[in-house]
Each structure stands twice: as structure tokens, then as C-alpha cells.
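Below: one structure in C-alpha cells.
Only one protein chain is missing; all other protein chains are in place.
Up next is chain A:
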Amino acid sequence: MRLFLSEGSAQGLKVLAAAEASGARVRLERVPPDGHVVPFLTHPRVPALHLDSGTVLFSPNAICQYFFLLAGKEPNDLTNQWLEWETTELQPAVSTALYCHLVQGKKGEEVLGAIRKTLTYIDQSLTSKATPYLAGEAESVADIVLWAALFPVLRDESCLPDELHALRSWFQTMNLSEPCRSAAVSVLTPKGVQAFKLYLQKQPGPTLHWEKPAANEPEEEELAERSLSEEEIAAAAEAWARGPAALPERWQPPSPVLPVEGRRNVLITSALPYVNNVPHLGNIIGCVLSADVFARYCRLQNWNTLYVCGTDEYGTATETKALEEGLTPQQICDKYNAIHIQIYRWFDISFDYFGRTTTAHQTAIAQDIFQRLLERNMLLTDTVDQLRCERCQRFLADRFVEGICPFCNYEEARGDQCDKCGKLISAVELKKPQCKVCKDSPVVKSSQHLFLDLPQLEERLEKWLEQSWATGNWTTNSRFITRSWIRDGLKPRCITRDLKWGTPVPLDGFRDKVFYVWFDAPIGYLSITANYTDQWERWWKNPQQVQLYNFMAKDNVPFHSVIFPCTLLGAEDNYTLVNHLVATEYLNYEDGKFSKSRGVGVFGDMAQDTGIPADIWRFYLLFLRPEGQDSAFSWTDLMLKNNSELLNNLGNFVNRAGMFVCKFFGGRVPPMELGADDKRLLAHVTLELRQYNQLLEKVRIRDALRCILSISRYGNQYIQVNEPWKRIKGHDADRTRAGTVTGVAVNIAALISVMLQPYMPGISATIQRQLCVPQACNVLTDTFLCLLPPGHQIGTVTPLFQKLENEHIEALRKRFGGGQAQAACVASANVTPSGPGGGAVLAGDPQKVKELAEEVAEQADHVRQLKASKAEKGQIDGEVAKLLELKKQLAVAEGKTPEPPALKGKRK
């Protein structure tokens, strides 16, 4: 039998030690960590054992078990239990710890913390059984497996805490045993534990599968009453009593906003939207809206914040569009730039400056960076084969070629990237390329081009990445994508193109070319800032004072984490490099993709015509922000969330709190006498507020939104339990109580108005207007202060939200689902030939279900009549066939699998 191992794989340790311990005779073969040695598994699994019978074992524990079985050692309940525990509990914990240590560079207690619980468990087991080994008096497969799992983290028993005495002595015994020692020597090599690092870096970050929430419904929204300590409650009550005077003064940034010594200076960019596309909801939540929430939050935190964005305007796509519309490229850019601005204004995106890339500053800065790269020998010249369409008389930009992906054979791969497998492609590698404009096959022509020498910069990049990852908030997907890029090895990257619409290359021999849009576009961040202020370098050449956040969707990650940083590192001008790279996953549309060409999905300019206010759009998009995994936009869900979370929860609470002040206390906040229950509530609200701050600090925008909803849920519960509307009619004590509850509630509403501001600025302003919350209150701290003291006069209170009705939503779904029904038609055509009902059926469409049900009933009546009137058999059969077909369609429309009918002996 052959055992396939890879260097630095911790699991290799296990199987080697087991082979030694059991005396199994195996032939070792070394393969890379991503070697494909298990033919039927998609993801590579190493180690693997190939038996002579052809059986392949890919589970390290099963391999160990097999070795022991060969030696005649049968498993028992205890060894089984340890092995199962090792794969389900210990292994995920160990992966986390190793990842913390090796990839993120954490040390000591932080690393041990991840496996603490599991260590204690082993120690207790050993202690309670009082045996030297895990499953009794003798060493078993369980000992080998657990030792090998722990070894990469612990190395030797010295880092184990003293109190885990039994574990220490067991681990020491194992370490000294011959099989383990020799396995360790064989796997570890002189590099020591670092041997695992390379391997781990190439693996996705550890994710514990049960921690992943389902896409749209993350956590159960229950108010789990976390137990509060007396101190927490007292502290909350004490903070509350300090009142608005305790608020820090609002920071008024200078105009233009520039970094200020001694302040937290936050520079926020959103990926630049390409000018000639109208952005869809996925684009909006992916960058501009996410960045907007964070920018607004930063401002509420009194951080000195600059948020810039703009349209990315150069490139062939613009040239083509100009030809199509009979305008110059500049005119096209002007036209669409205005459309973008209008859309973002409607969504209330708070850019400090929204610029564009077709400016003199862009040319100056891009050319300067280019010159610096040139002087430092960071550029290479090479001949490039490029696709040229003879019919269109031009070189084809990557996005103007389509063909079959050379990696995964996806048929509609674009010339720069495959949408299916996500790999970057060079257009000439495409199989069967086609010019996207005229569908002709392009020819390959050679031309001289300039390349950024990425291999030369790789080391500097890795050093910088290590530091940036250790201190910044990079989303998991951004780290993963970056790592996989580096793993594949960096290659020189072409930065010029044979086009006209772009930044000219200032070098003899290349003057008829322009910079490739991906070299050019990120420089747009700098030039757009330069258009905002002539002191732009204080933001962009100031890594000491500035924290840079880049927001984008995940397809943009490599350009921001590898290529652009390399450009800036190579130019050596003390540039500000990204500290926090925040990438979203994709937002799908009703379980499909947004597609402009097929008319599927909601686009920025159409959202305004739906009659649904911008803040509701913002709320829903943020509520399902694809944070951590893809999510899907659904009309029904939008309606549900609006009606439940906004109308019934948040809106209901704020409205009731305000109404009570108006109705029962003449519009003035009543005096409050806080009892134990009220203080407890303050403490709960404070906890949610802190959680909100912690999450937003880490840019977990979607999760933080849930804290606001939790607070209003607490508020509703509070009002419900205390019933101020009843108490107000009672005795003095009851009336005082009603006052206290109303006063606390309206103050919670005021806090909500501040916390909600990043998400729903319009609604926040409305609440503040209704409750007359002073502008000075728009500062966020970790304490919940009584912002509206007794006697504070509030304004007129009206409902904040409107119910969305089913008919309205169904009409919208129809309007925007355009291409999708057709797609479903194609898909279902294979199974269900269109029957007399006509047209295609879309599963789950209630209107269709109703119509079909009626048709079924009608047809059934018709058949009954025919039979009753003894019609011809042929005629009856025909009508029965129609009936069955209708029933089948109904079943599909109801989302069921059509059941095969009982064929009463009619089968032929």
C-alpha cells in the first residue's frame, strides 16, 4: 500500500506515527499539499492511503484505525469515541489555534485559549479514569491520533498549564514514545513548527461549520437574557444619570477634511463603479453603501473621516458605448457620471467627494507613479500576443472577448476573468474566442508592452501583508483570495494597452498606448482626492497618521491587495497602503444573478420608481449584506422584513414611546424614578450598544444592525410589561410609574435615532425631528445617557414606516423578474412540455398556482361530463391527458415534484 504525504501537513504526523506504532508496512510518496490523490474528491485531501485493492482512504483517522486493525487491534467504544471527538471537536479548535499562531502571528495565551476547553476535557478524562492512556492501560489508536493533533500546537508539555497535570504527563509520555518521536522528526524537519505554516497559508482559514449561519437568517433573534452583574447594572444607571452634558463635543472636521495630528484619521474608499453601467443593488451594497454606513459611523465616533469615490471612466467599454450612442467618450462619461451621482444621491450616500478618473490629476499622478517605477527598474518590456478583431479594426480589450474558460471550460468566460471559477485569464488563452461586438473570431497580433515586475516585489508585498493582516481588519474572503493569489506565484503583469481612451504612457515607443485600466483605476483614489484638495498627499502619503479602508466586492480583491500595493511599494514614495480591506460576497437576485442584458434584477435607477423609500432599500440591503457568504435578494423577504422588523418592531416602539409623551404628558418628557427593573433595562441596552460599537469597529455592518433591532425589541417588551397606558389612569404611584416608563422609553428611542443614522439617515432625522433630539446628541460613545431629560419638549409624532402590501410586491416581482421567467421556461421545458395551460410556470408563484388550480377544476368537470355523456374513448383520453398535464404543472408551480401516478395495469 502507498501512503501519500505532503510536507508540513499536521495530519501526516498522525498517520506516520500510527504506521510506526502498528508496524504497518507502507511505501511513502511525497506530494504537494494540494496534490490530487483522492480521485473522487473535489478538494484535495492529503494524506491518503491507496490500498492494493484499489480502495482509497482519505480520512487520517480511518487510516490510523486501519493500521491498528492490521496489527489485530480492534477498536472499542472508547477509542471510537475519542476518534469521533477528535474530528468534530479537537481538530477545529486546533486549526483555529494554529491559524492564530502561524498565520496571524499571535502567541501564548491567545493561541492556547482556542484549545483550552478541549485540553481541559482530555485532562479530566485522564484524571477521572486514572489510567495512563486515553482508552485504558495500554496505548491505543486514540493516543496516537490525539497526540498528533495536539503536537503542532503544544510541541512539548512545557507550555501546558500546571493544573492540567494528567494531560501533561500523558503528553510527555507520548512525546517520548518511539513512533511519535520518529514521526515528528520525519514531518517537522529543521524548520520546526514553521513547517506547518506554509501548508496552513495555502488552506482556507479555519471555519467551524456549525458556526456558519444560513445566508439570510443569521441568528435566532431571541433576547437571550444574558445575566447581568450588579456592577454592570449600577454602572449603567450611573452613566445614564450623567445626562447629555457628559457627551463629548461633536467633532467638526475642517473643510476640506485633512488628517489631524493626534486624532484617528480614517480614509475610506469605495471601489470605483465603472461609468457606463448603471449599478445594480449588488454593486450598491458591495461598495458604496457599505462604505457609507462605515463613514457615517466613523463620523458619529468623532473620527476625522474622509470618504471618497468616483466613476472609473477609461477603457474600451467607454469607447464602444460612445460609438453606439454617437457621442465622444468624454460626452459618454459626462452623461453616465451624472446618472451615477443621481443614483447615489437618491440612496443618500454621504461622499465627501465623488469624482472621476478622467482628470488632469489622474494623468499627472499615474504618470508620476509610472516614472518612479521606471526609474527603479520595476518595469519590464515584452511582446504580447493580443487579440485583434479585423472586422472592428481594433485590438480587443479583455472584456470584449468571450470564449471558453481554459481552466473550467465555462462557456461564457470573459477575457479577463472567468465568472464561474473566478480565475484570472489572459484573453489569448481563451478557447474559441469571439469578439463580443461583432461575434467574429479575432486574430492574434503581437505588440510591445510594459509589465509591472511583480516577482521582484513579492517579498516586500508579503512582508507588508503580514503586518497589515496582523493589525487590520481584513475580511476572511479577502485574506483567502490574496493568499491563493500569492500561492500561485506572482507573474509580471501587463500595465499598458493598445487603446486611445486612457491615460497616455509617457515613454518613447509606447506613446500610442494607454495604461491598462487596472493599473490606472486604483490610482483614481489618489487623483480623486487630489481633485478634492490640493493637499491630497497628506492623506495618501501619510501611513503614520492615516488608517485606510477599502470597500469592494470580492472580485476586486486581488487588484487592491496585490497589484495596487505592489505598484505603490515599487514606487517608493511613502504611500498610504490599505490597512483594512473589506470585501463582500455576492448578492444574488431571487436565487439567480443580476443581469442587465436579461433584464433581471433591480438597478439603481429603477429602485426609485418602486415607490419604496430609499431608507427601506438601505435597510434591507444592509440587513442581508453578503457578509461572510452570498445572500439573496428576495421581494417577499423584503416585504417581510419591512413589515416585521421595521413596522412592527422598530417603528412601533419609537412611535409608541413618542405618542405616550404627547398624549399623557403634554409633549414633555416626564420625571423618572428608576427602579431595579428600569436599571436592568438600561444595562441591557448598554450591552447592545457596546456590541454595536465592537461590531462596527470590525466593519461587521450587518451584524451591528441587529443590535439596534434588539434594543427596540427590549423597548417593546418593556412597554408591554409595564403598560403605561393603563397605569396613567391609576393612582399617584401608578402615574409616576407610567411617567418613568414613558421617559425611559422615549430616551431609548432617542438613542436608537443616533445608532440608526449610519443605516437609515432619513428615518434617523425624522425621529430626531419628531422627538426634537438636539444635533449635539449625534455622537456615539459606549454609554447610554439620558439624552432627553425631564421637561424636554418633543414635537409631533407620526408613524415612521408603511406596510408593504402583497399585491404591490408581486407586481414589482413581475416587473423586475423579466428574463428570469424565460430562464425558468427553458429549464422546465425539458421536463414539462407546455400543456394546454400554455406558457411556462415559475415555481412558487401564487397567482399562477391559483390560475392552474382553476384550470384543473374546469378540465376535471369537462372530463366528467364527457364520461357521463358516453363520449368517444379517443376524445375522453385526449381530455384526460390534458387534465393530467395540468395537474403536473400545478404540482410544479406549487414547488412539488410531480408524483408518478399509479398506473393501474395500463403500463405497456
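The rule we apply is simple: contacts are C-beta pairs under 8 Å (C-beta built on N, C-alpha and C of every residue); 3 or more make two chains touch, one makes a residue touch a chain; residues count from 1.
Please note the rule applied: contacts and distances are computed from a predicted model.
Report the protein name recorded by UniProt for the chain absent from the figure; options are "Sorting nexin-30", "Eukaryotic translation elongation factor 1 epsilon-1", "Mediator of RNA polymerase II transcription subunit 18" or "U3 small nucleolar RNA-associated protein 14 homolog A".
"Eukaryotic translation elongation factor 1 epsilon-1"
Just one of A:13, A:46 or A:63 touches the chain that is missing; which is it?
A:63
Of A:53, A:158, A:229 or A:393, which sits in contact with the chain we cannot see?
With A:53, A:158, A:229 or A:393 as choices, the missing chain is touched by A:53.
Pick from A:77, A:249 or A:872: which residue touches the chain that isn't shown?
With A:77, A:249 or A:872 as choices, the missing chain is touched by A:77.
Which residues does chain A use to touch the chain missing from this display?
On the chain A side, contact with the omitted chain comes from 39-43, 51, 53, 55, 57-59, 61-63, 65-66, 69-70, 75, 77, 80-81, 83-85, 87-88, 209-210, 212, 214-215, 629, 827, 830-831, 881, 884-885, 888, 897, 899-901, 903, 908.
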